[in-house]
Structure formats: structure tokens, C-alpha cells
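With one protein chain held back, the other chains of the complex are shown just where they sit.
On to chain A.
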Amino acid sequence: MKGEEKSISSSEAEQLTVETAIANLQQKSDLGARYYAAWWLGKFRVKEPAAIDALLMALEDESDRAPDGGYPLRRNAARALGKLGDKRAVPPLICCLEFPDFYVREASAQALETLDDTSCVPYLIQILEGGVEAAQFVPGKPHLVQPYEAVIEALGTLGATEATPLIQPFIEHPVDKVKYAAARAMYQLTQEAQYGDILIQALSGEDLQLRRSALMDLAAMGYLPAGEAIADTLAENSMKLIALKGLLETNLQANTSALSEDNIKIMDLMDSLL
């Protein structure tokens, strides 16, 4: 997703306005402009009802097709709807969870995670039916049969405690990212340290991408005991600072005084990374 964002030139960004972006999304002749407009509306948090309407239309688009049979515009529309916070998007995004294009399902699960509406929980849980055994790679593709990582993370964020028995076995999944998503969700749902500690261990792994992803998971969880391990991780200081800020924020939102001992400890770690 990040790669796609980067490939969009800045000159295009300067030219768009809210009106032209919505108009670009509604027309059908220039597929590139539609694709870009969907991303742009999300990126610049355009929350006007007309923008939401246009994105919901784009979520049903049939014209923009990738060589692999995928639906690029639908993927972008789902991602944008996740950023705009309008709950009208929830039912259509739930429908997208059954769509044949893997990346539309993945983007929809990620969007539902951020829309903070638990009505999608039973549908997300359904995707996990079949357990770890069913969670295999699609032959010839770089992804599993379902977007397990996104679904499990969404269930954790949405506080779906009823999903814990289904998520728990994914701690043993052979794909590290899925395993870490499960650890993160299990921690969010149970507050048990054993799950947070799995991610602390991940910080000393061999693969930089996985270390980064564990940093971001720990930030999202606000797992306080991870502070020093985060500061010591072999990764860019900017990533470690974001992760520590996540810890600090979670602790501050729990109504702890800004100057509690724990918070000062985190800030001292952050100071050392500037």
C-alpha cells in the first residue's frame, strides 16, 4: 500500500480539489484518475457526504480490473473509507469480506478495524472458522487464503473477546506476521503478559521488516514492559520513537498522570533516541 502511495506524483496532488476529486471518482473514462481520486479523498480526510457516496459507488466498481483479476479501485475505496470514519461504510465493507479479490477483503478488514463498529465482528469471526489448518497459502500467490493478519488485528482492536478461542491457536501459525497479529490481539483481549512477551521476543528477530512490524504492534498495544526492549531494537530511531510514543499515549489515555514514574521512564527512553 505504501508503495502505491509513493508512486503517485506530487504534481497530481497539487491539482486536485475536493470537487475535482469527487468528480474524477464519479467519471468512468479515466481509470487512473478514479484510482488516484479514491486514494486522495482518504489521504486528505475528505469527510463530506458526497465523497462518501462516491467512494461507496467505487466499492461496487466493475470497470477497473487488474491483470490478475483484482479490483484496484475497490481496494483503494475500501482503504479510503476506513480513514473517513463514516459508519455508512460498515455494511458495504462487511459485504466486501466475501469478495473474491483477496486484497479487497484485506483492505475491508483493515477499514472495519478503524471504523469502531462491532457489528462486523461476527463476519470477521466467520473468516477464522477452519482455524490454523485452513490458513494455508494460495498456490502461486504470496498470500494466504484469507487476510488473517488484518482480520485478527481488527478483532483485537474492536475488543471482540468472544473471538479469543478462535484467535489463540494462530499464535502457532507458521507465518510470523500472522503469529504476531494473534499475539497482539490476544494481549488486547486478555491483557496477559505472555502475549506481550511474544512481541518483545520478536524485536530481536533476524528480519528487519518483522522487527518493525513488532514495534508497531507493541505501540498499538501500549505494552509498557516493552519500553527498554523497544529502545534497544535494531531499527531506525524514528520507528522506535513512534513505538514508544504509542506506549506513552496508551498509558496517558488510561488516565495516568503525565508525570507518573512509568511515563517519565518512557519519555527518558524517547529522549535518548532523538
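Note that in this section a contact is a pair of C-beta atoms (placed from the backbone, for glycine too) under 8 Å apart; a residue touches a chain by one contact, two chains touch by 3 or more; residues count from 1.
One rule holds for everything that comes next: contacts and distances are computed from a predicted model.
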item	value
Which of "Phycocyanobilin lyase subunit beta", "Cytochrome c biogenesis protein ResB", "3-isopropylmalate dehydratase large subunit" or "Polysulfide reductase NrfD" matches, in UniProt, the chain that is not displayed	"Phycocyanobilin lyase subunit beta"
Per the touch definition above, residue among A:E98, A:E172, A:E228 or A:D271 touching the missing chain	A:D271
Sites on chain A contacted by the missing partner chain, in the whole complex	208, 234, 236-238, 241-242, 245, 248-249, 252-253, 258-259, 263-264, 267, 270-271, 274
